[in-house]
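Quick notes on the structure that follows.
As you look at this complex, bear in mind that one protein chain is not there, while each of the others sits in place.
So that you can tell them apart, the chains are marked A, B and C in the order they are listed, and the count of residues begins at 1 in each.
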Amino acid sequence: MSSVVTVEKRKVADYKGEERPTWCPGCGDFGVLNAVFKALSDHNFDPKNVIIVSGIGCSSRLPFFTDAYGFHTVHGRAMPVAAGIRAVQPDMPVLAMGGDGDAFAIGVGHLVHAIRRNLNICYVVMDNAVYGLTKGQTSPTAERGLATKATPQGASDPAVNPLLLALATGCTFVARGFSSKPKELADLIARGIAHDGFAFIDTYSPCPTFNTVNTFKYYRDATEDLPGDFDPTDFSAALQYAASEDPLYLGLYYQAEQPTFEDHIRNNRPEVIKDPMTVVENLFEQMA
Amino acid sequence: MSSVVTVEKRKVADYKGEERPTWCPGCGDFGVLNAVFKALSDHNFDPKNVIIVSGIGCSSRLPFFTDAYGFHTVHGRAMPVAAGIRAVQPDMPVLAMGGDGDAFAIGVGHLVHAIRRNLNICYVVMDNAVYGLTKGQTSPTAERGLATKATPQGASDPAVNPLLLALATGCTFVARGFSSKPKELADLIARGIAHDGFAFIDTYSPCPTFNTVNTFKYYRDATEDLPGDFDPTDFSAALQYAASEDPLYLGLYYQAEQPTFEDHIRNNRPEVIKDPMTVVENLFEQMA
Amino acid sequence: MTRNDLVIRVAGEAGEGIVSTGQLLTQAALRGGFHVLTYSQPPSEIKGGHAFFQIRLNAYRSYSKGDSVDILLAFNQEAYDRNAAETKDDGLLVYDPSEVTPSADSHFVQVEFPLNDIAKNQLKFPIAKNVVAVGALAELFGLPTKHLDSLIEERWLRKGEAVVQKNLDALRAGIDYVIEHVPQRDNFALYPEKTHSGEIMVSGSEAIGLGAIAAGCSFMSGYPITPASDIKEFLEVHLPKTGGHALQAEDELAAIGMVLGASYAGAKAMTATSGPGFSLMIEMLGLAAMAELPCVIVDAQRAGPSTGMPTRHEQGDLNQAAFAGHGECPRIVLAPTSVRDCFYQTVNAFNFAEKYQTPVVLLGDTLLNVRSESIPRPNLNEVNVIDRVLFSENGNGVDSMNGEYNRYVLTENGVSPMSIPGQAGGQYIATGLEHNEAGLHRYDEATHTIMTQKRFRKLERAALEAPEADRFGNPSAEIGILTWGSTVGSVIEVIRNAELEGIELDMLAPRMLMPLPDPQLRPFIESKRVIILPEVNYSGQFANMIASQYPRDYVRVNIFGGMPFRVDWLLDKIREEVAQHV
Partner (left out) sequence: MTRNDLVIRVAGEAGEGIVSTGQLLTQAALRGGFHVLTYSQPPSEIKGGHAFFQIRLNAYRSYSKGDSVDILLAFNQEAYDRNAAETKDDGLLVYDPSEVTPSADSHFVQVEFPLNDIAKNQLKFPIAKNVVAVGALAELFGLPTKHLDSLIEERWLRKGEAVVQKNLDALRAGIDYVIEHVPQRDNFALYPEKTHSGEIMVSGSEAIGLGAIAAGCSFMSGYPITPASDIKEFLEVHLPKTGGHALQAEDELAAIGMVLGASYAGAKAMTATSGPGFSLMIEMLGLAAMAELPCVIVDAQRAGPSTGMPTRHEQGDLNQAAFAGHGECPRIVLAPTSVRDCFYQTVNAFNFAEKYQTPVVLLGDTLLNVRSESIPRPNLNEVNVIDRVLFSENGNGVDSMNGEYNRYVLTENGVSPMSIPGQAGGQYIATGLEHNEAGLHRYDEATHTIMTQKRFRKLERAALEAPEADRFGNPSAEIGILTWGSTVGSVIEVIRNAELEGIELDMLAPRMLMPLPDPQLRPFIESKRVIILPEVNYSGQFANMIASQYPRDYVRVNIFGGMPFRVDWLLDKIREEVAQHV
């Protein structure tokens, strides 16, 4: 790991790790990684003060390619690990990164609860509608019928709509990004980090190796920016736009202020913090 | 187990098991059990042709008190077990029953996927905002701040809204019932069973032993029937009414027709079903 | 007759004051200088159903719940019917004649005690029934009144003077009734020859909570489950006082996930669960082992498999604690042998976790976690707390070649200095993938071989620092009893009783079960002619572990009915063995 950067304003390069990304050429995740670098440098965070948590998948390898602290956990468990980190280090920015299988298949239960708790992290899901790392089975965001080499019969179930799910479970920052719009994506991530609460950014990040349908071109054709006058404080508008299948809107759908997980922890602490042995001694007293 | 009932039209008593319910006096689950009996008798099902699946919790004990086939699984896993049953016995009515902890805490990931698959079962969640069986900790449907004996500091997180969650994940039958309105509840359950697809009925079922706030009286005061002219095919109206916190509406919010899990399995089968050994022999042929 | 051991059982309908009656009595007895050990059986069903609370009072320390009951207070007929068999033939039966009809051939000394009548008609205060019962029982075994008076004052003070007085009256009514109607109560009076001073009354779950706080735990996440929920609830209330936090996760996968996150972020962290929840934590136990993250997992065992019998006792999770987890997955397993030991082994669990950066499983069980014992107040000055080794720039953990921090630098004892997010130059990626010293994932033969050895080298060292084993009996006895966990209590009493018959026994109970502490085990195993291995499980899980490392013959004694060993039954078994081996 490189030593601490002390320049005033950090550049994208200051966040790069020693390890080169191992993704396939043309993978959407490169764009997301760059957007992360950009967002971090916008905030001018010292890499030693950033923690990136991920699950398992091609996308979840991202922390290895940065110079931040990182925790590459196990499949589907990035959310609880992030919660544990935030409970202990409530002032350190935490990014969570991972794939659609990680977030919406094995991990969706934790996602619902992380959102409900309004855990103050920014979660970027790199959505490619397949399980890249295990060689291309369809994921919960695959449209019904999507066929891949590993799922030749086609996806059997309708796709989940991550934005609706997030909105319905009380998410306080809901957005959709696209790997090939790096500037906009970097901006969303930077705002998601700045948001006080759970920021959820579903991000189209094509897998050219295993998903030959949902390509860069596919998303370029299918997406459109949210209207210029869109009001991200309007919950029903957010629901309505999130439900749209054609076009698929990009941008910030919803943002609200609510007490956070970290607020609760802070409020739960008494004014005077005591030494553990004193607390134990006092309890002994009560037990005599 | 009593022997097969052969009368033309079955009565509620025909569905009772030998085991008496072990719930506390005054528990809401008694009302739900009666509604289940009533709904089954409305359909005049032979008890031997009904399967009731549950998780773990006071409410999940329900199968023991009936004369149906039953599977009292483990905490949070009723949905996948029900899916396995339906994959094999796609013509046998399957009811799933359980508590709010079972459904919305440990089990919420599976719920999302059971809904997405449009598994053709009727799932009645007995919602008391606490974990009854483990002595009253607050559950994900507890309002923030709800204090119980086991959670004296009060619930730390906002409640999940089960109806919004179901709607957002594509549920094709979404309803809310109340244990002390047994006729209406029985009717909802009967319709849920008749529905071709996933029927979700969140049901207020108070726990007088551990939740002294969300009592029968509390729900009687807080609830109201959906308007008489409410249109359960209107998705946005359903979302809007589901989001309401005052009053809490009772009734059928939404119903839609979609291909089911079972449809997919049927469609996946070739016209001609072959003997397993023939299939294997043919595969050997290809591998030579 | 001088009696220094007395077992009192209060039995009735669950939720009708059984537990509060028992607790009041327990606390009063503690203040009276008795050694107290409780045992309770919650009902199997949700509410209602039969429940009892049992108190063993002793002039000396007792180690087991007591095989049979001296005084049975039966609140209703079912309580009588279910508990009569466990009551001694010359025991005392106290019952309300309006509720209970004892069988005609009962041998008990019987005391009719119109509890309901006294509370309702005499005192006009029906809910004081339990206090009346407490007064009566206390008088029976001869507890000085002052301890009860002051307890009642403390308990009802905030409800006002009038309530206190009403309860004092109820107490007095119970006492008076006994004085009047049980003239020959000497037989049940307890004469403490040697009383303790200043002991505290704690349950196993509380002792674990206290140990965690003392060890410096600052984060706990759990999910409710019998019999472990108490630990979470205790820490939810008390951990914030130290600036820490305990919370309820959405399930056990999340609970352990949060614990690993907290540990990565620098905290001493734990979770507490029972069998079903522990089974859900296995994947992340492996992550902790691979990423070398300190953490403590308390598994309060209950009878299994599956949901099993949530309120019943079994030592059935040792296999799981020692061997679950795919791949070669190092972990330390500790098992306390008493309520008091729950405190100390919890401290040790955190110390081992932090020192060796490895998951530590602490095996409690229904018997230990639920019961309360009077125990000597731990001397906190003697409690040694170990913190994790952190890397320091230009020092610990820095590669001499390139001057960079290597999270998994190879060392003699396998322990590599950690960093905490925020530490400059300490950045690394914690991962469940195999990795090199820098923490980068690598799949070559050399790396996997060396890193596997590194992870297990830590355990080898830990085994040498295992907490002292629990010993009891005559070290030169030819017959050894090798056991673990809460079964130690029964075994100690067996040895005491056997001694009276001239049978010499020697017990060894290691508190570290994985890795097995060779310096403790080998001399014991090599020096005994016969070794008996009693366990509350079917397959002899500990016996199998011992046998796999120390080939010889062992006598296995197993019960698996959801109850702990009865002292008399186990002594019988041992007598049989002794007879065979003479």
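Just so we're on the same page, contacts are C-beta pairs under 8 Å (C-beta built on N, C-alpha and C of every residue); 3 or more make two chains touch, one makes a residue touch a chain.
What you see is a predicted model, and the numbers here were worked out from it, not measured in a lab.
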Absent-chain contact - pick from C:Ser203, C:Ser263, C:Thr431 or C:Gln520: C:Thr431
Sole contact to the chain not displayed, among C:Pro144, C:Pro519 or C:Gly561: C:Gly561
Chain not shown: contacting residue from B:Cys27, B:Leu40, B:Ala68 or B:Leu239: B:Ala68
Where the missing chain touches chain A, by residue: 22-25, 27, 56, 58, 61, 74-76, 101, 105-106, 108, 131-135, 137-138, 140, 150-153, 156, 209
Where the unshown chain meets chain B, residue by residue: 1, 3-4, 19, 46-49, 51, 53, 56, 63-64, 67-74, 77, 79-89, 92, 109-110, 112-113, 265, 268-270, 273-277, 279-281, 283-284, 287-288
Hidden partner chain, residues of chain C it touches: 44, 274-276, 278-280, 282-283, 286-287, 289-291, 299, 301, 303-309, 311-312, 314, 316-317, 319-320, 322-330, 431-434, 441, 443-446, 448-449, 452-453, 456, 537-539, 544-545, 547-549, 551-553, 559-563
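The criterion applied here is as follows: only the chains that are shown with their structure count from here on.
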Approximate Å spacing (C-alpha centroids) for the pair chain A, chain C: 41
Centroid spacing, where centroids are CA-atom means, of chain A and chain B in whole angstrom: 32
Two or more partner chains touched - positions in chain C: 247, 250-251
Numbers and ranges of chain B residues touching at least 2 other chains: 105-106, 108, 140, 153, 156
